[in-house]
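Below is one structure; the comments refer to it alone.
Shown here: the complex without one of its protein chains, the others still in place.
The letters A, B, C, D and E name the chains in turn, as written, and every chain counts its residues from 1.
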Amino acid sequence: MRLSARNRLKGKIVEVTKGQTTAHVRIDVNGTIVTAAITNESVDELGLKVGMGAYAVVKASDVMVGVD
Amino acid sequence: MRLSARNRLKGKIVEVTKGQTTAHVRIDVNGTIVTAAITNESVDELGLKVGMGAYAVVKASDVMVGVD
Amino acid sequence: MRLSARNRLKGKIVEVTKGQTTAHVRIDVNGTIVTAAITNESVDELGLKVGMGAYAVVKASDVMVGVD
Amino acid sequence: MRLSARNRLKGKIVEVTKGQTTAHVRIDVNGTIVTAAITNESVDELGLKVGMGAYAVVKASDVMVGVD
Amino acid sequence: MRLSARNRLKGKIVEVTKGQTTAHVRIDVNGTIVTAAITNESVDELGLKVGMGAYAVVKASDVMVGVD
Partner (left out) sequence: MRLSARNRLKGKIVEVTKGQTTAHVRIDVNGTIVTAAITNESVDELGLKVGMGAYAVVKASDVMVGVD
């Protein structure tokens, strides 16, 4: 499926932590860690594991801009 | 202000396009373009311009995971 | 790409309205109209047009529950 | 209260799973399961239970579009 | 309709600005201005006008925490 979400950052999964309903998946994107909070079911369905290649995907309306 | 949002991707602004209410700001993060849809007022208040350093900031609950 | 987002509602596009930066795409899902606010660029890149089959895709953390 | 959120999908609750803070509520909407991740407090306050009629409510800016 | 969204801030509308698709509605909540970016259609359907009482409604997963 091709998706409207603009932002896809390629990296490698470095941590998968499941809670009771919500999991945190950490993806190393060129040395920056991106954290995704997704459902445990998504982790199981996609078979997410440390060491796998993965994309952090974000809709443009969910991106803020910060400046120093 | 220090913020709870987990994800901060450092880059450089490569495009600022204002609509009537919503602006699109494109940030080059290590060669990947990240698009942020923010208000025109934020663009003005932060003085966002092409060439400036900036961060794409995303809350963990707004990050999805994709796999090939 | 397989995606962690839990919710995919299949339907047919019944309206595409572009603004200056943000487009509204309306999808008929079993007789209920679902409105998506996405970037004009996504509309162009995916070639979205009235009459096409499409999915409304929503992350679980963006779904609220209402009761009468 | 009348709400600006554009999308209301009517269905029936088929599963309620509470975690320590976050609950997953699954709603059958015409045969498609929609998952909502909401707070445990909302589940209690609204008295959400399997078999109840309910709406999945989503803001237009949180809907993406996918095509095959 | 009763809604799972946890946060309802009562105030008065002080500005309504329509773009081509997206409107900005500003609500004065005890002296703090809250900006909502919603569809033009919602503004029309709810009849939003300067001077009306209104609530800013936010899902808990969309609230970040900042500290000085």
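Methods note: a residue touches a chain if its C-beta (ideal position, glycine included) is under 8 Å from a C-beta of that chain, and two chains touch if they have at least 3 such contacts.
These numbers come from a predicted model, not from an experiment.
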{"item": "Touched by the hidden chain, restricted to displayed chains", "value": "A, B, D, E"}
{"item": "Touching residues (missing chain, whole complex) on subunit B", "value": "1-6, 8, 36-39, 41-43, 46, 55, 57, 59-61"}
{"item": "Positions on subunit A contacted by the hidden chain, ascending", "value": "17-20, 22-24, 35, 37, 61-62, 64-68"}
{"item": "Chain not shown, touching residues in subunit D", "value": "1-5, 19-22, 39, 41, 59, 61"}
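The definition used in the following text is that only the chains that are shown with their structure count from here on.
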{"item": "Touching subunit C and also subunit D, the following chains", "value": "A, E"}
{"item": "Duplicate of the B-E contact set - from B-C, A-B or C-D, the pair where over half of the pairs recur", "value": "B-C"}
{"item": "Distance from the mean Cα position of subunit E to that of subunit D, given in whole angstrom", "value": "21"}
{"item": "Euclidean distance of C-alpha centroids - subunit C vs subunit E, Å", "value": "22"}
{"item": "Touching two or more other chains - residue numbers and ranges from subunit E", "value": "1-5, 19-20, 22, 37, 39, 41, 59, 61"}
{"item": "Arrangement of touching chains [line / ring / star / complete / other]", "value": "other"}
{"item": "Those chain pairs that satisfy the touch definition", "value": "A-B, A-C, A-D, B-C, B-E, C-D, C-E, D-E"}
